[in-house]
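Report on the following structure.
Here the complex is missing a single protein chain, while all its other protein chains stay put.
A, B and C label the chains in the order they appear, each numbered from 1.
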Amino acid sequence: MSEALAQACAARMWDGDAASRSLGMALDAVAPGTARLSMTVTAAMLNGHGTCHGGFIFTLADSAFAFACNTDGMASVASHCTVSYLRPAGLGDRLVADATERHREGRSGIYDVRVTCGGATIAEFRGHSRTTGARLLDAPDAA
Amino acid sequence: MSEALAQACAARMWDGDAASRSLGMALDAVAPGTARLSMTVTAAMLNGHGTCHGGFIFTLADSAFAFACNTDGMASVASHCTVSYLRPAGLGDRLVADATERHREGRSGIYDVRVTCGGATIAEFRGHSRTTGARLLDAPDAA
Amino acid sequence: MSEALAQACAARMWDGDAASRSLGMALDAVAPGTARLSMTVTAAMLNGHGTCHGGFIFTLADSAFAFACNTDGMASVASHCTVSYLRPAGLGDRLVADATERHREGRSGIYDVRVTCGGATIAEFRGHSRTTGARLLDAPDAA
Partner (left out) sequence: MSEALAQACAARMWDGDAASRSLGMALDAVAPGTARLSMTVTAAMLNGHGTCHGGFIFTLADSAFAFACNTDGMASVASHCTVSYLRPAGLGDRLVADATERHREGRSGIYDVRVTCGGATIAEFRGHSRTTGARLLDAPDAA
């Protein structure tokens, strides 16, 4: 895997990723097997307890996971994810999600994502990926 | 637990839940320990693979879980959740999430949520809740 | 699926399952998509806190899961499992694990197992299975 391929994959993913963009996410960094995305909690993300709905924290982590597991030119999708909420997030908080590769072999991968806010851990996420068999990038571009 | 209390809790939760409303969710049904919510996949929910971003499927399930575990007058929050993606969802799909109580004892609960589209299962979600010790509704209203 | 096939699969599995037998498990019931196994906590299963080591509770649940997901003639194996410990078990406790099918489609399955002791829930387990492509029973026997 190379930095250039990871960047090309991320650019391709980002172009089509209306979901991450619609939530105001920023793609801060990407490299082979890793990605960092960030997002600010808006009023539209608050739940009935007045804190950020866990679904949006999960979605940020899930996006970081998706970018991290799609850095080698193959299309990978999430098959199973777990999230532990460790601390609530509030209006205006800037959340940062760092995804790292824990395991990758054959068509299966495991990625860990830590979501933080100003250094404090908000959530821990683990995602399991599977490659679909399709290429994310055409061979010439990927080379 | 009573139906009336469950309805009152859901109404209180829904009023403050900007997140679920901003995604166009509908609260279709609620009863002690159960809830059904539905949502249509919009263009803003599509990911880089052209299917519904898993985070939005998770968020729908998480909302159904939240309503189901907040039907007894006590405030409960999610501590840990897992989701398995079984089938992709596409633009315009109407997703339905049915949450049921699997376990509730002391301050801990486990709830299962199935997300379907026209009868086909899209995802299976399991949520673990903890009561915060606070009341969701004041005692007089809750009685 | 039929009851007879489920019974034949379980008999084949049980014959080879030194692990379940060595722990003193009993195969109490099996039917398409479900299985019940039980086991008594022995002194050799106690951990440093003086209660049953969670691994043995998990192993009982995992065996029930294995029997439940191998009732249709195809060989299935566990790919991912989760367990929540809800109550400790002690020396001499008779643990009962009931596995039921939550989802089965193509090569993937999800099974829920509840471990109880005298009616009280000890643990909740969820197992994800995948068929290997091999047959557990030869076609003539399976018919």
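Going forward, a contact is a pair of C-beta atoms (placed from the backbone, for glycine too) under 8 Å apart; a residue touches a chain by one contact, two chains touch by 3 or more.
On a predicted model such as this, the values are computed, not experimentally measured, just so you know.
The chain that is not drawn here is touched, among residues B:R12, B:R102 or B:H128, by B:H128. Although one chain is not displayed, its contacts with chain C can still be listed: residues 12-20, 22, 43-50, 52-56, 58-60, 62-63, 66, 70, 75, 77-85, 88.
Even with one chain removed from view, chain B keeps its contact list with that chain: residues 80, 82, 128. By the touch rule set out above, chain A reaches the unshown chain at residues 82, 84, 86, 102-103, 105, 108, 110, 112, 121, 124, 126, 128.
One rule holds in what follows: only the chains that are shown with their structure count from here on.
Residue positions 82, 128 of chain C each touch two or more of the other chains.
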